[in-house]
Structures are given as C-alpha cells and as structure tokens.
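Only one protein chain is missing; all other protein chains are in place.
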Amino acid sequence: MVRVGILGATGYTAAELLRILLRHPHVRVTVATSRQQRTRIDQVHPALRGRIDLWCEDLSPEAVAERADCVFCALPHGASFSVVPALVERGCRVIDLSADYRLHDAAVYREWYGLEHGDPQRLGEAVYGLPELPVRRARITDARLIANPGCYTSTSILALAPLVAGGHVRREGIVIDAKSGVSGAGRTPKPHTLFCECNESVSAYAVGRHRHTPEIEQELSEVAGAAVQVVFTPHLMPMDRGILATIYTDPLTDRTETQWLDLYREYYRGSPFVRVTEALPATKDVAGTNFFDVTVRRHSGKLVVLACLDNLIKGAAGVAVQNFNLMYGFEETTALL
Amino acid sequence: MVRVGILGATGYTAAELLRILLRHPHVRVTVATSRQQRTRIDQVHPALRGRIDLWCEDLSPEAVAERADCVFCALPHGASFSVVPALVERGCRVIDLSADYRLHDAAVYREWYGLEHGDPQRLGEAVYGLPELPVRRARITDARLIANPGCYTSTSILALAPLVAGGHVRREGIVIDAKSGVSGAGRTPKPHTLFCECNESVSAYAVGRHRHTPEIEQELSEVAGAAVQVVFTPHLMPMDRGILATIYTDPLTDRTETQWLDLYREYYRGSPFVRVTEALPATKDVAGTNFFDVTVRRHSGKLVVLACLDNLIKGAAGVAVQNFNLMYGFEETTALL
Amino acid sequence: MVRVGILGATGYTAAELLRILLRHPHVRVTVATSRQQRTRIDQVHPALRGRIDLWCEDLSPEAVAERADCVFCALPHGASFSVVPALVERGCRVIDLSADYRLHDAAVYREWYGLEHGDPQRLGEAVYGLPELPVRRARITDARLIANPGCYTSTSILALAPLVAGGHVRREGIVIDAKSGVSGAGRTPKPHTLFCECNESVSAYAVGRHRHTPEIEQELSEVAGAAVQVVFTPHLMPMDRGILATIYTDPLTDRTETQWLDLYREYYRGSPFVRVTEALPATKDVAGTNFFDVTVRRHSGKLVVLACLDNLIKGAAGVAVQNFNLMYGFEETTALL
Partner (left out) sequence: MVRVGILGATGYTAAELLRILLRHPHVRVTVATSRQQRTRIDQVHPALRGRIDLWCEDLSPEAVAERADCVFCALPHGASFSVVPALVERGCRVIDLSADYRLHDAAVYREWYGLEHGDPQRLGEAVYGLPELPVRRARITDARLIANPGCYTSTSILALAPLVAGGHVRREGIVIDAKSGVSGAGRTPKPHTLFCECNESVSAYAVGRHRHTPEIEQELSEVAGAAVQVVFTPHLMPMDRGILATIYTDPLTDRTETQWLDLYREYYRGSPFVRVTEALPATKDVAGTNFFDVTVRRHSGKLVVLACLDNLIKGAAGVAVQNFNLMYGFEETTALL
C-alpha cells in the first residue's frame, strides 16, 4: 500500500485525483494540504461525501514527507518549486502537476511564466510524464520527480508525435486550433470564468502567448529530433471538461487515410489509453475517462488531425495516476478504466 | 407598407425573421407557409405569443404571390428552386435563404448538393446578398432575387475579404476553423442534434465536404479577382447560436496589428454592422444582433483572423432583412438595432 | 428627450438597461457611474460596441443630478439609500433597482438585510413599481421614486395576484418553488457562480431565508387586503436567464381550468406584457423579452400556477423602463417590444 499525499487539494484536478485514487487498490491517501481551507475534504468536494475521511491541513513539505511515500503536487506554477526540493530530498517520489518542471530550460520558463525558477538544477532531472512517448516511458519507471504534462500539451503532442517522429509532415507552421472546457481555467473565481460569461459563448484567448506553446514545441522537437514550430490557439467552450484539437499539417509523404491511421495504430501499439478511430472524435466520448481519441483526414492538401481527451483526467489527474502506476510497477490501467 | 410572405415558417430562421420583421415599421407579414403544420404561428413559435395573429398555410407560390410583394423563402435547398420561379414571374421580389441560388454554376451545385438544379438559368440573375461586399452591394438595390448567404460563409467571407481584396495573403491553403452553435443544424429532430448528444461535447463534422466550402471560395475568388482556396472545418459547439471562425493565413505584406486593423476599418467604412475590434471577439457579444465582430493577430508568422456573428441573424435572418432594406430603399439598419 | 443616468453601470442589469434604452426614441443616456471601473461602457459590455460612446465615471449624486433628469440606480442594496436622497432632493426622478426602497418597514429591512436603513423616512414615499398591480399603477405615473421589484418577487406576485385579490385560494402555506438562471446572482465573481459549479447542476439555496420573501408577502398581502404567507424556495439552474415559478395553492372556489384562465385574463386585461397561456410556459419563450407568461393547472386538489419571465428584463431592467414610460407619459411598450 503506497501512502499518497496531495498538495493543493481544493482544486478541480485534486478532486479528480482523489476520485481516481479512491478506486486504487494499492493506495491510501494519508495527507491533503491547502493554505486557505482547513476543512474536511468532502466539504470542499461534496461529490466525495462518504468516500473519504480526511481534512485539508496547512503543512510544511517536511511534515508531508513524513506521512507520504508519493506526493501529487497540484499547486499553481511558482508554488511547486518551493516545496518539491524538500519532498524529494526526504525521499518522496513526486508527481508535479504544475508547469514548474516541464520545461528543460530555466530561461524559457522565465520568458513564459515571468518568474525566476527557484529550483533550476532539478529541471534536468525531472521526467516529462507522457508515457505514450517511447523516449519518456522508459524513464518514468525510475523517476523520482515527474513533470506531469499540461492538458493542451498532451492533446497536441499525442496528436502529432506519430507524424513528426517519422518526418511525415513539415515541421514548421503546424496550426493547432484547440478548444477546451472551462475546468482547465481552475477553481479560483475570476470574471471570465463566471457562468454567465462562459455559457453560450465561444472565444479564443491568449492568442500567440499561451504557456503550453513552449512545452508543445520542446517535446515535439525531441520526438522529431529537430525543431518543431507550432501556431497554437486555445479557445474556451461552454462545457465543463474536454479538449478537442484540430490540427492542420502539411504532409510530406503521400498516403491514404487508412495508411495514416495504420501509422498511428503502429506508433501507439501497446498504449492502452490511445484509441485511433475512423470516426471523428467528440469530447463527450472521452469525458470522465483516461482515453485519448484521434483520427486523421486528408483535406485540400492538408493532413488534418482531430484529437480529444478529458483535460482533467488524461490531461491531468489520470495521466498522473498512469505515471504513478508505472513508477510503482502496477498495471498501467489500474484505477483508470 | 410592404406586404411580406414567409415560406417555411416553422424553423428557427423563420422565427428570427418574424421577430425582426415585427419591429419593422414598413412591413406587414401577410402570409406564412408550412407543409406540415397548419397551426397558428405562435403555437409553432411560442415566443411570439401576443405579437402576431397569423396561421401557417400550405399554399402554392401563386397564391402567395397574390398576397405578398416580397417573399422570404426559408425552405430547404432543393425546395426553393421549385417555387422561386413562379414567385419571380408573378412580380414578387424574393430573398431566398436556402443554398439554391448561391452558386453561379449548376455543375458545382450538382456536385455538392447531389441534385440537378431545377432553375439553372436564374443562377446568373440571382444576387449574392452580402451587402458589405462592394461588388454585391450595388446590385442588391435592384435585385429581384437575392441569394442570401450561408452562415459559415458570411463569417468566412467577411473575415477574409479585406485581405484577399488587396492581395495581402496567400490565396491557397487558408485554414478556416469554424465553431458553430447548434441552431445552424435546424429544427428537424435528428439524433446528432439531441440535447444529450450536443451538450458537454465539441466535435468537428463534415470535414472536407461541408457545402459552404464552394460558396466561400466562389465569393472570395470574385473579391480577389483570382482563385482562392480554403481548408474549411466546421465544428459543433454546445450552445444555441453563434459562429466563431479562427482563420490562419500567410501574410504577403508586413504590417503591425494596428495597420492590419486599419486596413479592415478602411474596407468596412460605411458598413454599420461590421465592428473591427482590438479585443478578441466572443460569440456572446454578437448573439441576438446583426453585428459581425472581427480582429486580427500576428502569431508565429501567420496572420490570424478571429471573427464572429450570430448564425441566425447576421448569418441568416438579419442579413436577409438588411438586404430587404436596401432593396426597398429603407435605412439599412431599420429593425436591426 | 429625457436625459437618463445609470448608477452602477457595470453589472448585467445595467447592460440590459442600456440595450433597451438605446432603442428608446425619447431617451439620451448622458451619464454612467462605477466605483471600480473608469473605462468605456463598451469595454465593460462588449456587446454594446459601436452603439454608445460613454465612459463609466466615479461621480457624486450631486454631479449626476446635474446631467440627468431621471436616474436608474443599479447599485447593490445598502448603497442605494446613500445616494437616492441627494438625487431626489435635486429634482431627479429615481428608479431604484436595488431592494432598498421596496419594503415599507425599516424594521423588516433590518431583519432581512442585516442593515440599518439610512433613509427610512422615504420608505413610505417610494412607489413599488409593478405596473400590472392596479393599486401600484396609479401611483407610478406621478412617482418621484420607484422601488423596482425583485425578479423572484415579480414572478411570484404576478402569478398569484389574481388569486389572492379575489380570495380564491388559502392565504397560508402557498408553496412557491422558483427556478432561476444564474444571471440573477450578479457579475461579481463568487465561487458558487463559476461556470464549472453551476453548469450541469441544479440545487436549491437560501431555503427559508431568501430576501425576496418579505417583499412577496408584503405586496400580496396588500393585494389581498389580508396577510398572505408563502413558502418560497429558490433554485439555481444552469442557464443564463429566466425564472420559472411553480406555485401550489389550495383553491377555495371550484372552477375549471378554463375559468381560472379567464379570471387571469380578466385581471390582466390591458396589461400588454402579461400573456395568459393554455400551454405550459417555458423560460425560453420569454428570454430577451419583457413578457410574463402564466398558466394554471388543477392537479390533485391543488391549483398549480406556472409562470415565467426573464429575470434581467421583466424582472429588472425591462420593468424599470416600463415604469419610466408610465412616469413620463410615453407609450407603455416603448422600446420594450
């Protein structure tokens, strides 16, 4: 039984983590932290009433390390790098769901997050936790610190990896038009995430400056073995959860749609959460699951990739538990089907 | 006072038409038709209770022509070309909201709609009713038959016209990623427009084969004076109304965002329903109005155009009344603000 | 042309007020105030872009009084009674959309709002602005200060007035089960009005202690000429706007449904915004309008009244303009159809 701690237990991602971990036969959640709210977990997340008897506490990382073997860190970026070092040094294995350890380069972090990174030496050590990428998967098993990927990032990388890995598309000017539910914006009240602002509305935001951009390019470049450049545009959709990415690429080789799909199936052979489909994917079909659905269409000279996942699960809490399973030698799908 | 008839009065577009026309000081709606339902208009459209005392009738075009000076035809494609000739021949001016008279070429119509056009000789006579296009506006005033544009089409054309008119972007490979509310799919019950199928879901549909594609290309090519080719992908959003198009172009000239916006402002000078904005547009801000909002962003070498309108109003009923106003010499904004 | 000012111009109600007043042929909006935001109105309300050239200012009531003949006060309760006296004393006519002048009794105000009323002497002077109530309508014409009714309140009172006026139902134990869209909760970010909290959820709130309760009882008691007691339960629905009240009464007289409907029709004869319907009302049919729809059903010994309106319009901004029209002798429906 692995003793698990959750830092930042009041957000939507933490709620999903708890829901999943409560189904995990080899996990006991022993500690949950919050700076603001010292209440029972089920008062913060009423959906968990009757499922868990735990309080949110305001604890130091040292205190957490005494009660947990593995810590899921669901803090905001900038807060993670202040607590992760103490956890790792005390022997905890850490799965960090913030952006703090995703980028390899502290200068890029500073540029996009406007912060000096507080733990830059550990950037090289952290393993980017996208287990479907062969280059990442091998290292996850032994990782002490996982940088859990962003939601837009996972969608985009998984959608493009088979193409850029084989050099099948132009590596520049890849258009990623992504549509997300509102839960990705978090639970802190802000004007633009009020019901009456989001409901019955669709809009783009952060055009050209969304922070998942360098993460997408970093990982895809590693997969490709050469620089990949994307045009990433996120949009807010009036729904709770789900991301659909519609991706426009310029193919360099000529294949039928069936052949393209076969290429995806081959690349993701052995990945239990990737579903290569012939039908057009819909976010509803992955909502509440750890699945990633993807298809392709040839269209007016472009190769269009359509892909979706649940941003809170495959895009956050689910892949975190998937990484956890690999780290501890459990069946990869444990608690995730 | 113009006597107005509405053919196909039971759908969502007709409801909007009626709502707008009831505010029009120079209009009297004298006749409404439906093949299926012979009920009071306000039973079909309860929102209009107390506003209008009219029944849906199953009438021949000849009978309609006796009671109306101008006819808005809100029938499905394939049905319009069966009634429009009789109306026009009897002296009615017709604003056809179907796709039947939008394409200049009967062969293109056959290819995309799978039908032999029943009135091909009138394709040349019909005026494409997008009054913001200088080349169209002049002819609308005297038109006897208006082909009212499609909703995706208007969004796409208005978003791109200033760019292709001046040769400012590459004319090939223009990516139009469009997101629409469900009302665009009409009021006939179909499995995919059920609440529980659309709600909390986002998906693409008809990738590479949506019928608004040839219409977009036809009009933009005319504006450009040379062939324009687009990659158009429609998506269904969980909301009633609104279309947002995110359009990715390759700029051929170098300008700042401010200069691009000025180019739009200049092109649409005198167009009361076009709002060139600095902020990113949201469908909510145009819902229920005849406005078209547009902005641009330079982003990773692309010039991204973001544009939206209400598919039932500026994308259908509203622009129809705007055309009507121009045809009859009324103030362009009458009943539309 | 009446010069109109709006205090508290950044909320949802103010947006509706502006939208309606921009259509009013006899109104010029000359001043808009906000304590927080000194921005252009159309930056706060992007839907109004291109419609109005006005800035939010932080002004004293004295300064407002110099630029406006009539002031719509859309401030929170507790803020209105601080500015209304200065406005009235300088000759402005005031339509107050807060709760501050609705209750006749300062002690009841203190009990329900937890505040000492700052202008108790004016409670008797203010006219409760529900023009469909004969007793109120007469006084609205000459009023200097209108207490514009609450949204739940209008729905409940209009649904019950014909019954209690004639003594047709028991005056105790009237169950009002009310369902409201989220816009009624205002535009200030709060945890419970976030999209992801409201969407896909239905719940009751403030059971037994909602502040519209004393207002409903006060007005119905006046209509009845004897104390009326209600059991009022509000619920939050996942939609922008609209209130549906399902009301359970014990009839004291025996009538058919048709006879009950006739009683309603008779009571509301001459009320252009009340629609007595045979069909069950739906909030969608009144959304965006100033209509109030109502029907009745006999059911298991109860007389069930079902009624709805748009909380931002007939429940707030629309009835405010209706009152304005009556105060200034304009046609009651001006700018409201």
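For the reader, a short list of remarks on this structure follows.
The first chain written gets the first letter, and so on, giving A, B and C; residue counts start at 1 in each chain.
Please note the rule applied: a contact is a pair of C-beta atoms (placed from the backbone, for glycine too) under 8 Å apart; a residue touches a chain by one contact, two chains touch by 3 or more.
A quick note: this is a predicted structure, and the numbers were derived from the prediction, not measured.
One of A:H117, A:K179, A:H212 or A:K284 touches the chain omitted from the figure, and that residue is A:K284.
Contact with the chain not shown here comes from a single listed residue; of C:G184, C:G242 or C:G315, that residue is C:G242. Counting over the whole complex, chain B has residues 12, 182-183, 187, 189-191, 193-200, 238-240 touching the chain that is not drawn.
The omitted chain makes contact with chain A at the following residues, 22-23, 43, 46-47, 49-51, 200, 272, 275, 277, 279, 282, 284-289, 291, 293, 337. Interface residues of chain C facing the missing partner chain: 172-173, 175, 177, 179, 181, 197, 199-205, 207-208, 229-231, 233, 235, 237-242, 244, 246, 248, 280-285, 287, 297-302, 304, 306, 308.
Basically, only the chains that are shown with their structure count from here on.
Between the CA-based centres of chain B and chain C the separation comes to 37 Å, rounded to the whole angstrom. Averaged C-alpha coordinates put the centre of chain A at 40 Å from the centre of chain B. For chain B, residues touching at least two other chains, in rising order: 200, 282, 284, 287.
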